[in-house]
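This part shows chain A:
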Amino acid sequence: MHYVIIGNSAAAVGAVEGIRRVDKHNPITLISDEPYHTYSRPLISYLLAGKVTEEKMLYRGQDFYEKNNVTTLLGQKAIAIDTDSKAVKLENNKVIIYDKLLIATGGTPFIPPMDGLEKKNVFTFIKMADVKAISDVVVAGNKAVIIGAGLIGLKAAEGLASLGVDVTIVELANRVLSAILDEEGADIVQKNLEKRGIKFELNTSVKAITGGEEAQGVTLSNGKALPADLVVVAVGVRPNTEVVESSKITVNRGIVIDEKCQTSIENVYAAGDVAEGYDLIFAQNRVLPILPNAYCQGETAGLNMAGSESIFSGGFAMNSIGFYGLPMITAGIVKPEGDGYEVLVKMVPEQNLYKKIILKDNIVVGFIYLNEVDRAGIITGLIREKTNVSDFKQELLKDSFGYIDLPQKLRRSKLLKGDSASCQ
Partner candidate 1 sequence: MKRVYAREEYCVGCKLCEIYCIAAHSKYKNDLVKTFKKEAKPPISRILVEESRPVSFALQCRHCEDAPCTKACIVGAMHKDPETGIVTNAEDRCVGCWTCVLVCPFGAITRDERGHKVASKCDLCSDNGQIPACVEHCPNRALVYSEYESNNGKK
Partner candidate 2 sequence: MSINYLTPAFLIERDKDRCIDCQVCVRQCANEAHRWDEEEQRVFSEDANCVNCHRCVVMCPTRALHIKKFPLEFRNNANWTQDAMRAIYLQAETGGVLLTGMGNDRPYPIYWDHMLLNASQVTNPSIDPLREPMELKTYLGRKPDFLKIKKGKLLEDIPPQLELDVPIMFSAMSFGSISLNAHKSLAAAAKKVGTYWNTGEGGLHKDLVEHGSHTIVQVASGRFGVDADYLKTAAAIEIKIGQGAKPGIGGHLPGEKVGEEVSQTRMIPLGTDAISPAPHHDIYSIEDLRQLIYSLKEATEYQKPVIVKIAAVHNVAAIASGIVRAGADVVAIDGFRGGTGAAPLRTRDSVGIPIEFALAAVDTRLREEGIRNQVSLVVGGSIRNSSDIVKAIALGADAVYIATSALISMGCHMCQKCYTGKCNWGIATQDPQLTKRLNPEIGAERAANLLKAWAHEIEEMLGGMGINALESLRGNRLMLRGIGLTDRELNILGIKAAGE
Partner candidate 3 sequence: MLKEGQIRIPAGCAISGIMNKKGELTSGQDIIKSIAVMHDRSNGLGGGFAAYGIYPEFKNHYALHLFYDDKKVKQETEFLLNKFFSIEQAEPIPTRNISAIKNVPLIWRYFAKPKVKEMALYESESEYVVDFIMRINSEVEGAYVFSSGKNMGTFKGVGFPEDIGEFFRLDEYKGYSWTAHGRFPTNTPGWWGGAHPFSLLDSTIVHNGEISSYDANRRFLEMYGYKCTLQTDTEAITYIFDLLLRKFGLPLESAVNIVAAPFWSKISRMNSEQQKLFKALRVVYSSLLINGPFSIILGSTNGFMALNDRLKLRSLIAAQKGDNMYIASEESAIREICKNPDKSWAPKGGEPVICLLDGKESLYEFDQVDENEFVRHSVAL
């Protein structure tokens, strides 16, 4: 039995740990085009800001692969898979034969078409290499334009701003973090960022990056021109499905997987940002490019690859993030569209406090906790378990909302079964 994993981030690590829970001996080969030991992608903005060292970015200890009997092929890119001969072809022409294969190639930046993308000092911001490239050129007093006010864009902005860079963010949508916040929440976040000197251009896009060999500015579709020593394109990510393009593996937006995280082809699994797995809230397959989801899918894939029957009941969008000490946690549907939703809201503007819980048929389907995130996981749990909250709906927004507000029977069953919580 030979396990092969393409990828070296959360899903890949989840798979290694999943396999090793069942199978301690058979070899695992891990292939990654990045030359680094596994590191935490979300920490790249921390690295940029100098809040963590490269060493502290490690997602698992240096001895992780050794201890888990994993052969790593780092800096070697897999370029094709032949599912008939069970072979993975590498860029360097090596061919690796697998019995069970996991594709965990993650995401790749989505770059909308615009002029001047080829210029120097135009960056993306999802990998270690991106941070290193930016760090090489950036100096205090630089002006930066960041395209996209999503999680990556704002994190990049915070990182750059902390280095003394003058940052302007250009966003096509009407608000920041449009994927995870509604207007009210976004407004608070935006104002908080503006207080720190970050500027925003909303409802517009970059038409072109201007300058000579190096970027010197951008022009916006609204006609404005902004100077820029560097441009970061952070519009979003899309599944990095390149390696399976020539194979028979079914790809929709991402590689389609079932509840065992297996692709359309037997013995081939996919997990993480590259995969399109089940979304609990939308009750359909979706790409969910978030780390907890990647790990859980990877782990599920690993368990199944090693012969243990394991099912991942699905994930849903969820994020915990903060900017300049303003923490926020959101999950699921935050801006419901359509009928049948019930929305509970609590807003205390002077405290930057905003709580919003979205229910459908008395089941929580999404929430925003802004600046007061304590115990948000209880709500996440209610979403995951599809708990009917009709008996305690009125308590949900309370500052002290907790298990005390659950009906005794429900509370006891949850607390006594403390050993069964799971992402599975």
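These made the cut because all candidates are chains of the complex that A comes from, given by their letters.
Here is the rule we go by: contacts are C-beta pairs under 8 Å (C-beta built on N, C-alpha and C of every residue); 3 or more make two chains touch, one makes a residue touch a chain; residues count from 1.
Remember, predicted model here, so these are calculated numbers, not experimental data.
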Identity of the candidate that touches chain A (this complex; choices 1, 2 or 3): 1
Footprint of candidate 1 on chain A - complex, ascending: 10, 13-14, 40, 42-43, 46, 51-52, 56-61, 291-292, 295-296, 299, 318-322, 327, 329, 331, 373-378, 380-381, 384-385, 400, 402-405, 408, 412, 414-416, 418-424
